[in-house]
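As you look at this complex, bear in mind that one protein chain is not there, while each of the others sits in place.
Labels for the chains are A and B, by order of writing; each one numbers its residues from 1.
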Amino acid sequence: MIGAFFVMLLAGIPVAVCLAVTGFVFGYAGFGPTLFNLVPARIFGVVTNYTLLALPLFIFMGIMLERSKIAEELLEVIGLAMGGLRGGMAMAIIFVGVLMGAASGVVGATVVTVGLIALGPIINRGYDKGVATGVICASGTLGQIIPPSLVLILLADIMGESVGTLFAAALLPGLLLSGLFIAYVLFLGIFSPQKVPAIPADERAVYSGADLAGKLVKVVLPPIFLIVLVLGSIIGGVAAPTEAASMGAFGSVALAYFSGRLTFDVLRDTVRSAFVTSAMVFFILILAQPFGLAFRGLGGERLVQDAFTFVPGGMDGQILFLMLILFVLGFFLEWIEISYIALPLFLPIFAQAGVDMAWIAILVAVNLQTSFLTPPFGWALFFLKGVAPPSIATMDIYRGVVSFIALQLIGLALVFLFPALATWLPGTIGW
Amino acid sequence: MARLLLSLADGASSAVRIIGQIAAWSGLVLVLTVAFNVLARYFFSYGSVALQEAEWHLMGVGALFGMSYGLNQGAEVRVDVVYDRLPRRLQVFVEVLGNLLLFAVAVLIAWLSARYVQSSYAINEGSPDPGGLPMRYLLKAAMPVAFVLLAVQALARAAADIGRHLAPIPVAPSGEAESLI
Partner (left out) sequence: RAQEAFAWKMTNAYSPSSPFYVEGPGSPTDFCKKVAAMSDGRLTIQHFAAGELIPALEGFDAVRDGTVEMNAANAYFWAGKLPAAQYFTTVPFGLNFQGMNAWLYHGGGMELWDELYAPLGVKALPMGNTGVQMTGWFRKPIESIDDFKDLKMRIPGLAGKVYAALGVDVKLLPGGEIFPALERGVIDAAEFVGPYQDRRLGLQNAAKYYYTTGWHEPSNATELLINKVAWESLPDDLKAIVQVAAMACNLESHTWCEANNAAALKDLVENHGVQANVLPADVVARLKEVTDQILAEGAAADPATKKVHDAFMAFKAEHDQWSAISERPYHNSLAG
């Protein structure tokens, strides 16, 4: 089943179609037609899933920012302000990823939004395509670990931990990963400067320090206003995390209006592009449903269970095995499916052994976050591919994410070796 | 033959495009609805169960109708590692095969979901929450309709590719030409 899927995928059949066809064919061969009566229920569940609301809302915001040129100017000016620092724009993207991550928990939303805003400008600046796409995918997935996050909410539900505990536990590991990404960009700046070029001195020279400061204030204020709107509405108790995205989307329309760029053409254009971009994400999620159903119906989870009985090495061995399973499943299954398949198998064992479940949850979350990036079937990669200009090949993206996957694994190892990274904050604030 | 295929495909694609362009505005309505719910609750302590349910009703309709429009605009995602290196004729073959498979899948899901809608309609299903939106089967009915549209669009694209392959004269590709990015 998995093999047939990869063959179609590599031949270039659209991802969503591969998922649906494989699901139907192998499901039918394995358990006959009856179980497929459940496909409509699963699809209805996806398209009416309240927690996915942030997806169309953030995509709308991203496209509005892009169409009204607000985002482009922002990155441009940040790049200029970072002056001769190599990798300045990449760091700006990581920074935006952290902030967007703090506002949203839906991976497609962040990757697509940052991709829309930043991929064009950074490539125009001569960044290596791999580094550019890698940094966007990786920063986009930060939203999954930096609270609030859909993954953490689901994990809390499955693992029986309080959502608040997991949010608190995820904060430091999330910042740690962001720090690793920045360190990597700095490292590239020193050892392969051609991949992360600074903005040329003559271009910078056009602006005096005062000019630049003025421009900086002018272009940085509007997006900061949006971030304050989204984050502020969560922190200030105006909006629940999912609803907060609407403040950003609504704010982006308001911004475009007050900057005099909101023509009917821009609005219509934004509405249509946002529609297509959300559709691209939903298309994959919707047509993945027969696949998920077939995997279950064929007892895919029993394979995992059987493998588990042969694991040596005690508790540490079992945790590492869990990590390995998640990582491997991440190649071809969607994270929600993975969580439901893998976690219930392991949880009773860990719970019985008295392992700190918040710590396990964070290990799982970082691992799932990594699985968004693993080729060939990382969801973040597809989402970015969907909004990337044709000059960016899938291979560029694959090449780009490899180093970030390595960084993620380092982050994972650190959380594994130093559980306090996850457990200290919830303990300290009493959550 | 080729011309007939092409003009049929063109007509079908245009219909999908126009429906999609109208459905696209559901995105703006969604933004405004959620924003209204948040602001009205915060500033006026006003809340309506129906308007809260409208949020995911709008998302559902948008997500479903977006599929055919997205395909119309050539926004489907593929892994092009091997595909890019294939000769043009083989690419066309993969393209046609993909669209025919999608057609089959869409027809199958449309058929499955028609039953799903029917059982909802038979009992006049509404919201389980008092004050929620009635006639849930209308929302569910968006599923078969959207998958029929998707099937039409997939078939139109396959037909256009075959038609262009058969036609001696070069014809501008439909749909993908105005890819959004």
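In the analysis below, a contact is a pair of C-beta atoms (placed from the backbone, for glycine too) under 8 Å apart; a residue touches a chain by one contact, two chains touch by 3 or more.
Only a predicted model underlies this, so the values are computations on that prediction, with no experimental measurement involved.
Q: One chain isn't shown here. Among A:Ala4, A:Ile190, A:Ala240 or A:Ala406, which residue touches it?
A: Counting the whole complex, the residue in contact with the absent chain is A:Ala240.
Q: Of the residues listed, A:Gly45, A:Gly179, A:Gly214 or A:Gly317, which one is in contact with the missing chain?
A: Of the listed residues, the one touching the omitted chain is A:Gly45.
Q: Touching the hidden chain in the complete assembly: which of A:Ile78, A:Ile123, A:Leu154 or A:Ala365 does that?
A: Only one of A:Ile78, A:Ile123, A:Leu154 or A:Ala365 touches the chain omitted from view, namely A:Leu154.
Q: Touching the hidden chain in the full complex, which residues of chain B are there? Just list them.
A: 41, 45-47, 49, 52-53, 115-116, 119-120, 123, 125-132, 136
Q: Given the full complex, what residues of chain A touch the hidden partner chain?
A: Residues in contact with the chain left out: 34-35, 37-38, 41-42, 44-45, 49-51, 148, 153-154, 156-165, 167, 234-243, 293, 296, 336, 340, 343-344, 347-348, 430-431.
Heads up, the rule we're going with is that only the chains that are shown with their structure count from here on.
Q: For chain A and chain B, let me know how many angstrom lie between their CA-based centres, rounded off.
A: Measuring from centre to centre gives 24 Å for this pair.
Q: Which residues, counting only chain B, touch chain A once they are in their complex?
A: Residue list for chain B touching chain A: 20-21, 23-28, 30-32, 34-35, 37-38, 42, 55-57, 59-60, 62-64, 66-67, 69-71, 73, 75-84, 86, 91, 94, 97-98, 101-102, 104-105, 108-109, 112-113, 115-116, 139-140, 143, 180-181.
Q: So in the complex, the part of chain A that touches chain B is made up of which residues?
A: Interface residues on chain A, with respect to chain B: 9-17, 20-21, 24, 36-37, 39-41, 43-44, 46-50, 52-53, 56-57, 60, 233, 238-239, 243-247, 249-250, 253, 267, 271-280, 282-284, 286-287, 290, 376, 382-383, 385-390, 393-395, 398.
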